[in-house]
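Only one structure is covered here, and it is reproduced in the block below.
Selected chains only, in their assembly positions.
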Amino acid sequence: MAVAEDAGSTGHRAAASSGAKRPSRLLRNPMSKIALVPMIAIALVVFLGGTVWTIVYSFTDSGLLPRLDWAGLEQYDRLWSTRKWIVSIQNLALYGFASMIGTLVIGFTLAALLDRKIRFEGVFRSIFLYPFALSFIVTGLVWQWILNPQFGVQGIVRGWGWESFSFDPLNNPNIVMWGLLIAGLWQGTGLVMCIMLAGLRGIDEDIWKASRVDGIPVWKTYIRVIIPMMRPVFVTALVLIASGIVKLYDLVVAQTGGGPGISSEVPAKYVMSAMFGSQNLGQGFAASSMMLLSVVIILIPWAYLEFGGKKRG
Amino acid sequence: MANPATLGATGAAMDASRGQMSSDHHRGPRPKKALSRRNIMLYGVLIVVSLYYLLPLYVMIVTSLKGMPEIRMGNVFGPPLEVTFEPWAKAWSQACTGINCDGLSRGFFNSVQILIPSVLMSIAVASVSGYALSMWKFRGSEVFFTILLMGAFIPYQVMIYPVVLLLRNMGLFGSLSGLVLVHTVFGMPILVLLFRNYFASLPVELFKAARVDGAGFWQIFFRIMAPMSLPIFVVAMILQVTGIWNDFLFGVIYTRPDQYPMTVQLNNIVNSVQGVKEYNVNMAATLLTGLVPLTVYFVSGKLFVRGIAAGAVKG
Amino acid sequence: VELEVMHWWTSGSEAGAVQEFANAFNDRTDNTWVDGAIAGGGDVARPVMVSRILGGDPPGAFQFNHGRQAEELIEAGLMLDLTDVAEEQGWADVINPPSLLDACTYEGRIYCAPVNIHSWQWMWLNDATFEEAGVEVPTNWESFTETAPALREAGIVPLAVGGQPWQQNGAFGVMALALAGEEAWLAVNQDKDAEVARGEDYARAFQAFGEAREMADGVSVQDWNQATNAVIQGEAAAQIMGDWAQGEFAMADMVAGEDYECLPGLGDIAILDAGGDAFYFPQQSDPEVEAAQKELAALLLDPEVQVAFNSVKGSLPVRGDVDLGSVNECTQKGLQLLADGNVVPSGTALLSPDTTNSLNDLMTEFWNTPSMTPEDVQEQYAQIIEQAD
Amino acid sequence: MNDMSQTATGNPSVSIQDLDLSFGAVKVLQGLNLDIAEGEFLVLLGSSGCGKSTLLNCIAGLLDVSDGQIWIKGKNVTWAEPSDRGIGMVFQSYALYPQMTVKGNLSFGLKNARVPKDEIERRVARAAEVLQIEPLLDRKPGALSGGQRQRVAIGRALVRDVDVFLFDEPLSNLDAKLRADLRVELKRLHNQLQNTMIYVTHDQVEAMTLADRIAIMKGGEIMQLGSPDEIYNRPRNRYVADFIGSPSMNFMDGHLENGVFSTDELRMPMDGYEFTARQPGGPAILGIRPEHVVTGELVSGAPVQHEVTVDLVEPMGSDTLVWAKLGEQIFRIRMDGQSRVKPGETMVIGLDPSRASLFDAGTEDRL
């Protein structure tokens, strides 16, 4: 080996060129780094900066305007002693759980149905997707009507003669979150269905054949074989759904306004009403800091597993 | 070629000799496919579910074609006794926003003006970032991406004031470019995720081949990667068109009245606190507002599924 | 110069009223009114306004509920001092009730121009429903509660209350002033005296509110005008709501005194609170703009403009010295009370938005939680008052 | 009906009758007949897109036939469910269930058929033993090498105790070495189990070594069905002759008259050649396999000799492939691995008419 070294140093190593020196890590492929500057700037300045800003001001007693009058943990004290906040969190947990499951299940089921080589697939797909295009400002109102006990579904069914039929989710504090869910699923499942459908299309045709030869019923194949294979698709769908759930606001405002009472309040609405209704920014920031905290607690380990654990070739 | 099977091709012969083994001339019974239980179930479920999805649309359309007195009568589901297109006309060109009574038409052009640069800009930045993240990884790039992803979970409302201060410092507050920037920023997390995953699913060899061919960062992007990624660009466009077109909050906060998007008018038509709500006009206005994203969906439906496939399947 | 004016008056009559301002401004001065209307009320419009101010691109003028909402902006020196205009125009002499001007005054300087008066203290009754139930049309809360069983019998819901928190809290405010008395009401709202809130007088109000909760069972609507509509249609007999409800009766071609009755202060204590809207003017660097702002401020309180505006909007003018012309019975009652000085400051002027919001949440929770007793809610109410600033 | 399906002896295990299959307007299989005997190892060989997989899928019931019938073990299964046909199938991509362990993969079908627990245990254990995958039972497919996956895929068919095994290019994803090993293993397995096996491939070495009979397919039709020996030595037409054998057969255009084949360069009396018909004549094509060309000392013993110029030499270790020029025509010659010839040299080759093939120049059928 030493000989080769020598041969190198005496022979062609004299003709050193630009390729000889190891360039610094930072300067290699500079363009790719420059191209990422906007993203990094946005991540750091807006999202990280905005988060830090929010957290800092959550320790002040800012009212209508942000100002640095320190208030210690007072906002958090108050936050956690406010029933509305507790209710909001419970609601979000309930809704989030149900909506996550519901969206995934319905989205997947619809995708699976559409994947059975049916006719008019495009029509059905458009029908399931269109709600995503409409703003909730008014569709919330429509759902309010449909769920209205007097002239909505309940009224109609009673009109058919089933007098004891009762379906008034928006007026019953116990089930109002389910009323929201009906509309939430209506709007959100289409997109998830599309993602799932796409995922299903990527499954090796031979897997289906194998399961048919094995005599496995279709539903069982989905549950035992296909779904486990679609993990990445579910992850993408989950990020989309989860980000929608955390930000849940429009739907509640449009459909129930948080009512009846405070039974359908959600954190994002709590934040909004604290910041702009009560003119108490500090309180709103404290609430949003808590929301961010829980997101971070979920996101960081996930990101670590996703990007940190394994390296891609 | 003598084909004995043709003898048994008639249905009667087929049924008569069903299950018989002696002759190899007959055909087994061919199950009826079109009306099988499976198909009835399948289409039954799809149609029932479609009804659930279509019900609100039906209510909206029906309501938008009724006059106010009929709406007051309260039958949400009943078809209009007397069809009137006045609500549509009113929503488009007469409904008032404060003292300006020219309906949605006033904001339509503004919306287009906001939409186009915002969609282009956000997709441009996100696609380049996603490309760089998947093909030109360097140490730490995933950390920034994780931070960015966190942005997908922050309620927009929380970010209003920090962004106001930021824009003010940049001297962009109240200008169209400021709004475009805001849309770009808030579109980033999901879009970069989509693009990153999509580009990661393209064959690495192409990238390597292009590098051997001496193509640089931008050449590889524009000449090789972008032309191969039409579907994901369409997906991103659909997401952004929907998001930006329907945005109200940013449009109203980061611009001035003469640039307010259509959704401000929609909000004004729909959200008047006092006075009578003209539900028929509301519905017409909503449908009108939704037309642009809906058009985009229908036009690009096929590509949508294909693009998401590529973007989402490889996590 | 072009002056951008932001407000959340977007419904038919409101927009018509704003048009009066705009016309006057465009006609009488060399300036142009640029309309920046945002519907959805204060919660939607406020962040926009504050953002614009923080972002260094404030509008020329904007509407706020006067009272304590803008306090911080004034404190931060972001608002234009209108004292010179006020003095020149002699606002102190003409504005009635004077509490309106007080709400605009901070450390002796005047920062806003009140434009109208709205009052919460009304109960609206549909005569026909009582007739149907075979009872007299009641004249105060006491007699109203007595008619309730008869109304129920006839299939009529006695009281219509919308589902939104502000309606429930507002209704309670009206009942508190009427049933606990002006003194106790002021002690609680103005002096934040929690002991009074825990006391006997208020207990009566809470009890009554509990009864109201039962009386309202059967109408489930969200918006206030839907509740009003229930009264107009005869599904419900009465509603406690501000004077803006009158417009709905007018729309339905009902005549005050014949088809419907109005009871200010629930008929128990004839007194009104004087709430309403005011315009604020952010500090601008351009002196020309500042001049225009002052011109507008002066114009808003101009007698002619006041009449024009308020007759369209259906509210009462802030000047005691103007004549609205022919008005209906209810408006006359209101004007009379104003003239007599039977006025208390409005809740928004006394309580911070934070406190108001907390109370909204509390009262709506009570309203929708049958298991919550008046005693429970009274104690929590007192606690909020205790913490109010 | 042609004579193909009659070649099979005994009671057929799988019988395909007049099978038609079209995708829309495209006819992929047309009037296909095939009888496969009990315990036979049949290989379907053909170039890409000729319909091999399609035929296999029809037999498995994974595609609905357009016309015709399929009988397995004396039962008409044309419209039966795949799982009811008594078949097991092994796919090119293995199609293992990625989230289940090997054991799960093997037992999934059985559990579903409600086979008793201990019976499942027994069968899995037996299959694992036969395939020597006992140590892998608790791993997931992702943690297996290509060859091991292949064995698991076979095991999945094995546990189901089926009459007929279908293989769709089961070895084509593996590297050469592994392919050779597994080929032998498969042959052993067949000797041991004696099931009927239908095997799709486009690798001829596999076809030649494994098959009892080979069916050469082209464009949805069977060109020739016969034993490997028959197909190699007596190809029915030029297509089959060209397709089978690597390096492929040398062809020369010429003329046949009175049992003598002649081109401009060459005169070759076809003594010892078995003609299919008596005394044919006219334009003909002569085919000679590179490995049937003799060189060196042996030339003297060959009936026909000729001189050629060496063009290119490919040493392959065990053999050397020489590309030579006979007149204008490229001529491939397989020689011993130790041969040392150089481009440009001339050498004499010997040809044996009894090992050559003759085809009609028009129909390209064997003469």
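Worth pointing out:
We call the chains A, B, C and D, going by the order they appear; numbering starts again at 1 in every chain.
In the analysis below, contacts are C-beta pairs under 8 Å (C-beta built on N, C-alpha and C of every residue); 3 or more make two chains touch, one makes a residue touch a chain.
Every value quoted in this text rests on a predicted model; they were computed, and no experiment measured them.
The complete complex stored in this file has its protein chains present as A x1, B x1, C x1, D x2.
Heads up, the rule we're going with is that only the chains that are shown with their structure count from here on.
Chain centres were defined as the mean of their Cα atoms; on that basis the chain farthest from chain A turns out to be D. Inter-chain centre distance (chain B to chain C, centres taken as mean C-alpha positions): 42 Å. The distance from the centre of chain C to the centre of chain D, each centre being the mean of the chain's C-alpha atoms, comes to 92 Å.
Centres computed as Cα averages put chain A at a distance of 54 Å from chain D. Multi-chain contact residues of chain D, defined as those touching 2 or more other chains: none present. Residues of chain A found to touch two or more other chains are 150, 272, 275.
The residues of chain B lying in touch with chain C in their complex are 72, 96-101, 157, 160-161, 164-165, 167-168, 173-174, 252-254, 256-258, 264, 267-277.
Residues 25, 28-29, 31-33, 35-36, 38-40, 42-51, 53-54, 66, 110, 113-114, 116, 118, 122, 124-135, 137-139, 141-143, 145-146, 148, 150-152, 156, 186, 190, 194-195, 197-199, 201-202, 230-233, 235-237, 239-240, 242-243, 246-247, 249, 268, 271-272, 275, 281, 284-285, 288, 291-292, 295-296, 299-300, 303, 306-308, 312-313 of chain A are the ones that touch chain B when the two sit in their complex. Considering their complex, residues 63-65, 67, 83-84, 144, 149-150, 168, 171, 173, 257-263, 272-280, 283 of chain A touch chain C.
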